[in-house]
Structure formats: structure tokens, C-alpha cells
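All remarks here apply to the structure that follows.
With one protein chain withheld, the remaining protein chains of the complex are depicted in position.
Chain nomenclature is as follows: A and B, assigned in order of appearance, with residue numbering initiated at 1 for each chain independently.
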Amino acid sequence: MNWQRVWRSLRAEFGRSPMAKLGVVLILAVFLMAIFAPFLATTNPKAQDLSRANEPPVGFTDITEDTRLVDGERQTVTVTTRGTLEYPLGTNQLGQDMYSRLLYGARTSLLVGLLGTTIAALAGVSVGMVAGYYGGRVDDGLMRFADVMLAFPALVLAIALIGLLGPRAVDIPDPFVAAGLVSDMPETTVLPVTVTFVVALVNWVWFARVARGEALSVREKNYVKASRSLGASDWRLMLKHVLPNSLTPILVLATVQVAVIILLESALSFLGFSGTTLSWGFDISQGRDLLATSWWISTMPGLAIVVTVIGINLVGDWLRDALDPDIEGESGGGMG
Amino acid sequence: MSDDVILRVSDLSTRFFTTDGQVNAVESLSLEIKAGEVFGIVGESGSGKSVTARSLIRLIESPGRITEGSIEYRDADLADDLREDHPGAVDGEFVDLLAIPEQTHRGLRGTAFSMIFQDPESSFNPSLTVGEQIAEAVEVQRRASSNPRSTRARTRSSAYSLRSYAAAAVLPGRGYVSAESKDRAIELLQQVGIPDPEQRVDEYPHEYSGGMLQRAMVAQALAGEPDVLVADEPTTALDVTIQAQVLNLLREIQAETGMTILLITHNLGVIARMCDRVGVMYAGEIVERGSLGDVFDRPTHPYTQGLLGSIPDLDAAGGRLQPIGGNVPSLLDAEMGDRCYFADRCPKAMEECLHKPPDYPAAGTDDHEAKCYLADHPYDKSQALPEEYFEEGEGT
Partner (left out) sequence: MRLTRFLLRRTAQGILVVWGVITLVFLLRFITPGSTIDFVAPLDASPELRQRLAEDLGLNKPIYVQYADYIVNLLQLDMGNSLLKGRPASDVIFARLPATLELAIAATIVAILFSIPLGVISATRRHQPVDYGATGFSLIGISTPNFWLGIMLILIVGVNLGWLPTSRRIIGFGPALELLVFEQRPVGLRVWFEHILLPSITLGTYFTALITRLTRNGMLEELGEAYVEVTRAKGLPETLVKYKHVLRNTMIPIITVLGLQMGTLIGGAVITESVFNWPGLGTLIIDAINSRDWPLIQGSLIVIGVGFVVINIVVDALYMYFNPQVTFE
């Protein structure tokens, strides 16, 4: 692996491709949103204000009919609500600020996406490397197991596992709040643990396949055979030769998997199998029954997902075009 | 052998407009090929041989373009056909292939001229049988000749709508390739010496060996009974004994059909065995041309001399081109400059060579010509460049 060459071709492709630049900008924006959510948010995303429920985004006006008791008589009145800058993206049925929820939703998506991908990659690469390097029965056994895992559509398996295990979550203290830099914001960020592990569990197989393929081909190289005959230990050989050779395809795969996992997480939250309520998928499901009256509740978080995933896919394309690895299981997955 | 010119290429320039700059792969190339002869083009790797071949069949794709010149092909009937619609393209019995519409040109491919490519393995579609692919070439010819020699009909027969293709996919017996063409493919395979042609016709390219594939490619190129065959390094990818077999095959077929062959190679032995006349290519130009005897026995251009000088006995050395000192020239327009392109490597370079590129002698009447000042006047030691020039220029 020649890192200088990798770097150079990445830079060359970046300079050539406006889409790569767009992707990087989008991803940077989402990252900044997620990290600095407490500063960017205008209202505590969990704070409810029922008197301000279902307000439209700024610039929009919402006209609804409501039945009220006026002097002991039922009357239909027309209620006009104008969106205000206080809630730039409107509010949901609990009067929570959609804009602030969008920022905090980015945290959940990125946390699960990055952590889930990391776990999947570590597990998958280890299994794949061992299978490909040793070959024979170890390989057969591990790969048959992978086949069985692949026989369950990821989303179905994830639903089954989370539905049966029950979603669990841990609270991670927010460093900005802990340091006293902001107040009135949630003191913790919720990491949905079960979801993270399950999305990793249903996606490790892709990494295993890539790593196995690379290990199979590296194993046959002469310098590896030579070092083996000189008595180098298997682990050493794997870490020194197999792993570095697999890194480019794994990097490209990992990028795309972040998108796949973010989509999977949003689907799970949408179905109610999540461990947190601060999630784009959850908000979409909340707005679903209010489509006729409050379209923005579902629309805004959905747009956030699309923009994020487009960004990641563009970066994935950039890496693929620049590094040109030959892998399957790519193309990051619109439905998890 | 008749002395009639069948293909007349004048001032052909083909350029590639790449991100690194303009590449002058073929530069003002002129040559005449006579009916029934084997004309050889020899040159180092990267000298533009393949681009020349592809230009002749108009297969240059973006970012490349034929920017100048004409390729005139002699065919009296075709000329008559086209005279009315494309008067600019017709000159006597000659038709300028670069001036006719793409559709008309496609009607000529495979039937008027066809091509054998450098690498047999990648020249067949891996997912169709070899027989099917040869039969396609037969079919092209069959459909063209069922409308004898009328350009409009040729154009029409070379068009094949998406609808016909879709129908063929659904309705049995409606495919493009007819049963007769399939039978002809078997004959052709037999003719090029493939054993068990009835069985081989249904096999896929990966089931053939390299030598057999090259024979199959010869069969495919012959399928349309072309007048001119362009063979771009037909034997480079093969090992020596099979090389000889394929060359013999080409010779036999040429003797039988009297077709014209343009043979491209960087193997001087192949040229010596096969060709009547030769062009030596350097940096996109033909720098010397003439009969085999003239060029090989009395080379004028220092480049040709260098090529030949480095091979005392053509057959013994296997005829491979030996590297000559110095760099292969850059074909980037920006780096070519206004001088003899060989000057950097020429042991006889003179002052004038650095100021203006040489051309063929103005009064060149005989068949043997070279693009070099030495063809005009003999080498004069006093004109030679100072020693330092050669120390710098050579051996890098």
C-alpha cells in the first residue's frame, strides 16, 4: 500500500470532480450540525409547549378549522397560524422545535452510522481475514455461516432482533453542557445501543467478504509465502501484509456502509424499534398521521436524511473513482 | 499484381485532445497502396501504427479526431453511386472515405475493407460464441450483397432497428444471423485451419487458445470478402511457431483471393517475409517508404538505418526491433517543436534539421522516398552539429 499514491489520486480526483466537492461540503455541514447542536439549537429539542403545537415553518401559513365551545355552543372557527422565526422549521404535535430536533437527530444518525460501521468493519474484517488466510474448513464454515446471515434481509433480521431483545440505550453526557458552555439543552446524548449492535450484526458480512477476497489473493503472493516459510507468525503476516492490502476496498465499503446504516437506523426508528426519540426516523413517523394538516413534521427530517446520504454517496463515488477497488456489495442502500 | 492504386492516403492527421494536451498521434501521413500488394508499416511502439489503422476504418473515438486529410478508396461503382449526392467526396474512380456519411461508411466496413486486431483475446465478445461472431460478419456481407453494389441499399441494409432486434429476441428464427451465415462460419473456420469446426463454432472465446482465436479473427475478417485487409500486429500476441502459421495462412489467402493487405508490425522479420512495399513510421509520420528491396537494402533515413543496422541477420534475431539510443519522442503537440522529430536521436543531425522539419524531396519521382535532408543531398561532415549536442541528446 502506497499511501502517497493513494493521497495523490484522491487529490487529483477531488480537483476534477465537482460532485466530490459537493459531497464533502454536505458531509462537513452535517458533522458540524451534529457536533455543535447545543450551540446551534434555539430551543431544547425535548421541551414541549403544547400551546404552540403544530406551527408551520417560518414563511408558511397554516389554516385549520377547529371546533370550539363558544358560550356553551359548538362552533367551527378558522384558525390561522403563521410560522415564526422562533421555530424556523415549525413545531410538532407536542410543540417541540423541529429545527432543534433536526440538529440533535443528526447526532443520533452519525453516532449510530459511524459506530455501527466501525463495529461491523472490525468484526467483518477479522472474520474475513481469518477465513481467507487459512482457507479450507475454517473458510468453508465461516462462509456458510455468512450465507445463512445473508439469507435474512438486513432490515427483517434487525426488526426481529430488536423487537425481541427490546431496544436499550445509554446516555452519554454532553461535554458542552457539562462544561457549562450552554444551558437549557439536554444534558445527555442518547446512544441506542441495541440498534447500533444490531445494524453492525446485520452488516458485518460485507466486510468479511471483501477482506476474505483480499486475504485469498495476498496469501498466494510470493513474498507472503516466503515470509511464511521463514517462520513468520500468521498474525504477523495478516497484520503486515493482508490488512494493509485490504484497506482501500474496505475504506470505500465503509463509506457506503455508513450511508446504509444511517438509512437502516432511520427505518428502525420509523417503525418504532429505536432507543431514542431524538431521531430523524422517529420524527418522520410522528408526522405521518398529521400529513393532512402538518406536512412539515415528516418532510423536514426526511430531507435531512436525503441530504446526508447524498453527501456520503458522493464521497463514496469519489473514493471509488480515485482508488478503483473492485468490490461487491457497494452502492449505498435506499431502504436499509 | 496490378499497379493500380486502391487506397490513397493524403496528409492524414489524427489527434487526441486529452487532459494532458493535444497528442499528434498521426501527423500529415501520406501513402499509396496498390491493389493486390502487401504493404507493410513498421515502427516502434507508440509511433502511431494502430491509430493509423483505426483512422483508415474511421474508428477513432473521443477524445480523438481525424483533423485533416483524405483517405481515398478506388471503387468505380461506389464512385458512380455517390457522385450525385456527395460530389465533394468523389474524384474519378476514387471516393474519399472521410467525406461520406457515417451510415454509408458503415456499409463498407467488413465488405470493402476489414481489420485484424492486435490482441485476439480481447477482440472477441466473451459472452457470445465465436461462431456467432463470425456469422455476424458473414451476415453483414450477405445483407449488403443481396442489394448489389448500390450505396443506398448498402446503407439501408446496414441499418437495423431496435424493433427488429427486440422482435428477434422474442420470435424464433428472426435473429440477425441467418442459418446460411452460420454454415458459412463453419466453412471459414475450416478454411483458417481450425480442427472440428462444427463443434468449435458453438464454443466461446475462453474455450479457444490464443492462436486459434487469432485464426478465428482472420476468419472473421475474411467473412465479408473484403478488398483491403488491415492487419494490426496480427501475430504479436502469439508464440513463434504459431506466428509463422498465421502468417502463412494470410499469405495463402492473399494468393488465393488477390486481396490487398496493409500489414502493421514492429517485427522486421515479418515485414521481410510478407511485404512487397514498406513504410517506416516514426512519431506519427511515414519517414521512409519504398519497395522492400529499396528500403531494406538501401535505407536512406537514419532511423531506418538504425533499425536495420541493429539487426545483422533478420531471421536469426527473430526480427524484433532493437531499441535505438534516445527517448521515444513525445507526441504532445506542445513538445514537438518545429524541427525534424528524429533530430534528438539522429547520429547525423545537422544544423538545418533543427530549424524546419524535412519533407519528401520535392522532385520525388521514383518509388523510394525519405523524409530527411540527407535524401536531398549527401551527408556533409562539415554540416554536422558540435559534439556536445550528441552527448546531451543520446543515451538517456
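We adopt the following convention: a contact is a pair of C-beta atoms (placed from the backbone, for glycine too) under 8 Å apart; a residue touches a chain by one contact, two chains touch by 3 or more.
Just so it is clear, the structure is predicted and the values come from calculations on it, not from any experiment.
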Contact list for the unshown chain, restricted to visible chains: A, B
Given A:86, A:147, A:171 or A:234, the one touching the chain that is not displayed: A:147
Which of A:53, A:94, A:114 or A:159 contacts the chain that the document leaves out: A:159
Residue, one of A:232, A:310 or A:323, that touches the chain absent here: A:310
Contact footprint on chain B, counting only the chain that is left out: 54, 57, 59, 106-111, 114-115, 117, 119, 122-128, 133, 136-137, 140, 144, 158-162, 164-165, 176, 204, 206, 217, 220-221, 223-224
Hidden partner interface residues of chain A, rising order: 144-145, 147-148, 150-156, 159-161, 163-166, 259, 263, 266-267, 270-271, 281, 284, 287-288, 291-292, 295, 298-299, 302, 305-306, 309-310, 313-314, 328-336
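Following the convention adopted for this analysis, only the chains that are shown with their structure count from here on.
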Whole-Å gap between the CA centroids of chain A and chain B: 56
